[in-house]
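Here the complex is missing a single protein chain, while all its other protein chains stay put.
Chain nomenclature is as follows: A, B and C, assigned in order of appearance, with residue numbering initiated at 1 for each chain independently.
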């Protein structure tokens, strides 16, 4: 029987803050009442702030997978061609979904260790003189690999060749944790869900949509009903939904948005960067390898770590779970057994992260995985480098060499 | 500002019991863990008991509308013909959805005051010598009208003419409150959701499926991904889901199923019948009319009441909400303003019902709607007639004439 | 197994609103932190508003019984003489407690059906030329009888004879539900607790204290430590407590005070009067007798009802509990088996009350207690007479004779 508080360090669902859980733990209300309309309007307004858009954000009672489907069926037609990039497992799944809907996918191969290459996208689009490609579909943060693609650069690549393709972006594991700008980057459909940066339980899917996407939805030919945007947008304008929404998750969404805005999105993003850097410092010290090969693409929300040859990641994860009551993410698909993933998103803070990293380090020992001890300490050093802007009294007065002296002592 | 506990007497979402809310108010867990697998298996097993089936029950993160869509896209193909019955607003919406998916619907007209007519269905199927009709789609309990169709009889009607059509039944507002037997009635797809008889917040959709339905899903031609049964059934067998499930709603589902089974399904059904009969007794006493015209089809979960001519149901409902802090259901579509609906399902018990009916009666006064006072008392008399099987000491010893004497005094 | 929501209609603990329970359902914090100090100050300020005092309100981790003891040990000395009035069971218990502390109690006998008589108190004090009586101790609302004593009149009685006795008042079941004015009535110690008008779980005791009481505490001779006011007041000034306070109950207290002030104390008091009047209307209609004999002293928070001769109140209460899932208060001490008590305080509203009264009426039937049916209807009529100040559209348009016609129909 596991003791004490479980450390849920998978890359989502992320731990749900008490404030959010308690907001959800209230009686359900009439979804046709003025009290509900107020709730609806509040969450729609709040979502615009998080997605950084002035356009509509649609909320489905669904998983993120449903929001993927909504993006496809509202904008594309059977036989349409799209450009996708094999950033990892989830890009591959989204591609399979597109194929099931009769979309022809030009799937740019990848090694699962890099993000989508803006230059390669640019080159491919430049070749598409007839504008056969109707959409570019990219995963912002590949949850399977811990690699974040540069959406702003991808937008620039598309624009540089004057290609009219829609830009569809999966921000399932990035939204609310990683800097993201729906309007500024002219994204046409941003797909997201509740259980990562929003710090909610699973059960809500999101589509933020541009005018261009909405226009495409009016002419595309794809059968749909549940996911139809226009059906949603009509009642949404008044704060309502066309069918019974997941009311209690919306209570939680209202609270979670309030928390994100209280902290300030920039502070949230900086915190995730800080925690991710500390995690990588630990991994490097252990002598293990981060899956992501491009520093500019390190994920702020999770770190995928390669196991040394001959060691099984899942066996290691089980050891950690049994011994230290912590869940880590598994390697997916072709990475199964080869990587484990450390989630450091959502409600995570410095001390929680160090607790988690200590579980990894002690777990490596317990599982007999070769590594260099001291990773946790390296992570602490990394965290201590953060700018102490709010608290001048916290300036570090211990000089570096003095620290070194200590270690020799 | 409303005072005290709100009475949520809409026909769903129904009030969520404290036990269920509290079960949901727990940290989310890793949806790939053995702890989750145990949860998954428990709710799948439990659902079989509630749907009364030995076959699979699929649980979607969705509203009930999503479960409607799943039933269609897994069993039918574009151009297929189906037989539906216009029992009310929700039957009409389901028909519209089918049409959006390219289904040709033979929509038997109805007056919104009767259930689906088994004889008429039989006649229609008898004429379909070529078996062009691929499915009969019926709403078990029309939430918009308070009329319950007789599914067992409809099954008999189909069988009597040896028609091979699938039988698809919407039990969105009946399951867990009204006697229902997926296997015994050879239903092929039973559609349901979380926020009615299951006493959960909205956010889960259900499909119970027969072998015949599953076979149909293997050959039908309808694009789908999110709703695809086979994708679900594979991981479901081990207690898992193909995409992130709505974990906390599943916690609640486990608790709600436990509560239903603790009370016993037959006792649950009898309680709903008792509360519904009491409600109708009140309505009759008030001199108002129940929308449902067929006593054998009175809904056990809600009662739709016609307003006297010249009185607006929504104005009345607003008076009740403002004055007595109670939500009633509105008339939908062509019934808008003409009926109000009293929900008496899920966690409802005798005293809650009487409180609710008193709010209706006092609201009729407050809104100036002509009626005969004493409906609440009539409901109480109705409730007192219940068999006191469990408690022989509760046998009523006050003779009827003595009671009459009292009333004269 | 009881079904649906339990009706807790005892005169305290009263049902705890969801908002209050959820406020309590949060992690405990460091009781020496600035975050705690803010909580402390907020509840102290709020308590002053509820007790209507500018002086200190002390909060003990204790039951109301503890707050009784605190009032005694801080103001009196062994051998002191006090004047108390036998209003019922709780006055008798408080008297016993005083005796245990060596206080000589002049206990004015009562019939448990009237409040403390201001004239009799005046007469007794007038005889006390030496001012041997150090305190007058009265129960504001006798929870055992449903009789509310007139504290303002008692204060006038004391003043009219210029007697310097302290005035100690038990408001355990009245505070936050019944009009009460610590400063205006020059009460020296007001004793209260959390689980009645404050709508909290049990666990907090209160003493609001006058300057005169505080001065008495500085010279009295009674051993004490836990209950010592001065020990509390020092840290209280900064929002802290001398020993670990019941933090989560304080969270709830903050929320409960906010709720009372949102509704407005006058509105809260009027609501309790309205519910109590409706309850008495039902009792009168049933042909049963309210224990309280003085209309000016009817309790707004509970109604004690006499059983007809030959019928046992506790057997009746058991029938109600088993059959209708409602708890009623028992007769206490010499009233055991002879009365039952209906609580209608705290979160109670109109529909909840009617539900509760229907449980009494149906319970009377089920238990074979002679009564006239129609009490619930009488209560409804009573409730409908409330001034509809906020909602002019709610004016009743059904003329009385028309209603009478209906009843004959």
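Odds and ends about this structure:
As a working rule, a contact is a pair of C-beta atoms (placed from the backbone, for glycine too) under 8 Å apart; a residue touches a chain by one contact, two chains touch by 3 or more.
The shown structure was predicted, so the numbers you read here are calculated from the model rather than taken from an experiment.
For the chain left out of this panel, the touching residue among C:97, C:120 or C:233 is C:97. Annotation: of C:12, C:118, C:176 or C:197, C:12 touches the absent chain (contact as defined above).
In the complete complex, the residue from C:66, C:176 or C:239 that touches the missing chain is C:66.
Touch with the hidden chain on the side of chain A covers residues 1, 3-5, 7, 15, 17, 25, 262-263, 267, 271, 287, 319, 322-326, 347-356, 358-359, 361-362, 365-368, 370-374, 376-377, 380-381, 383-384, 388, 391, 393-398, 403, 406-407, 409. By the touch definition given at the top, chain C reaches the unshown chain through residues 6, 8, 10, 12-13, 15-16, 21-22, 24-33, 60-66, 69, 78, 96-97, 100-102, 193, 195, 201-203, 222-226, 228, 242-249, 321, 327, 330.
Residues of chain B in touch with the missing chain: 18, 22, 25-27.
One rule holds in what follows: only the chains that are shown with their structure count from here on.
Taken over every residue number at the interface, the positions common to chain A and chain C amount to over half, indicating a same-residue contact.
For the pair chain A and chain B, the distance between C-alpha centroids works out to 37 Å. Across the assembly, chain A contributes residues 22, 25-27 that each touch 2 or more other chains.
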